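Below is one structure, written out as structure tokens; the observations come after it.
A single protein chain has been omitted; all remaining protein chains appear in their positions.
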């Protein structure tokens, strides 16, 4: 089940000047030099190592793909994928948790837009009562700041990796 | 909660020559001619109309984005977005549901790869005990066929739109 | 033939505070909602209107394409393409002209990198003794400034559109 940040933990983080660090999620980006079969290989490598995939999306063109992935253990995943000679890089993202009702994502987007934050890309899924949104903003610190100020729920790395 | 296809319904669908039609999910693709603000506008339009977003991802380059989205009512969403002068098109995809344990997606990927099916792109999220994977294969009929033959769980449109 | 900026014109432009405006080239970006046939339609529309294409490239993914194009008359092209119901937007780019010898582009790239300028994308072609490079930097003014300071040849809009 989703482990939601409670009001208590949010308040304590707001008083912590380093709280935004806690909210940064490490996304791995992996180059797929052909789309046929390479993703399967990655799924096998991570599955064999007991690493779970929380979310992923493939940004593709005709020839290639870039797999963007959130996993249960990003440091270990990066290491074993590099050992298997994949080109892997790490990007910080934020993960927003919304109630799964019409309009709840719109509310978050309005806050982000009003703050002048630019979203490079994002991807999301909703299941049951919750929606999770992975966001890559141009300004991570500010994005975390305005979302938490407006009482939106961000997942901490420790929570997300356990989903 | 996720409404899973039971063994019963799967069996009855296998004997139905039109079952693959039931399993096709309509994904909307919407052109975002700039990334700042346009997604927010879409979220507002859909939220105001009571349409829920089940999953989405943005395929982007430096200037533009293409929003790929699964919504609770794709026909209505297409209509109101076109009225708001968005360029919208419809693509059929399949939605696979896996148990949220390491290796379960790898199993599905191995089946797809072994069948010679090419995945144009995909995106996925896992929450709680389930992972949902939206797949755009080059051969939709064959993809549905091999996944159902191998007892993997595909979501019917009627189920997915309700998530 | 290429009409090169002579030293004279470059010097006079350096003393002109508005010179960078002269060097901005208008690139059209056109959404191709499917890749089959739509580009042909654009080529026909522009050809019928007597508009020449100086350079173009297609940034694509599996479903869609974005045509980036430099034409002889960008304002007229934008107008007639919009009349034909294409989604068209205008982006400013710079066009660098290098001698067509190994290392000449590297020299320009080193200047741009050393100045901390980020290139969003670019495309280039060389024919005969010259290479033309269309560049979309994150900072257009600065890019024009460092390239002209280093005696690299930028094409003015009036020259490029006539190529």
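The chains carry the letters A, B and C, assigned in the order they are written, with residues numbered from 1 in each.
Keep in mind that, in the parts below, a contact is a pair of C-beta atoms (placed from the backbone, for glycine too) under 8 Å apart; a residue touches a chain by one contact, two chains touch by 3 or more.
This one's a predicted model, so the numbers in the text were calculated from it and none came from an experiment.
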{"item": "Among B:44, B:61, B:100 or B:113, residue touching the chain not depicted", "value": "B:61"}
{"item": "Listed residues C:52, C:91 or C:150, member touching the removed chain", "value": "C:52"}
{"item": "Hidden partner chain, residues of chain C it touches", "value": "1-2, 35-37, 39-40, 43-44, 46-60, 65, 100-107, 109-110, 112-113, 118-128, 130-132, 163"}
{"item": "Chain A residues touching the omitted chain (full complex)", "value": "29, 31, 33-34, 59, 61-64, 66, 87, 89, 91, 120-121, 136"}
{"item": "Where the missing chain touches chain B, by residue", "value": "59-62"}
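Note that only the chains that are shown with their structure count from here on.
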{"item": "Third chains touching both chain B and chain A", "value": "C"}
{"item": "Type of chain A:chain C copy interface by residue overlap (half), same or different", "value": "same"}
{"item": "Distance from chain B to chain A - Cα centre to Cα centre, in angstrom", "value": "19"}
{"item": "Residues of chain A engaged with two or more neighbouring chains", "value": "59-60"}
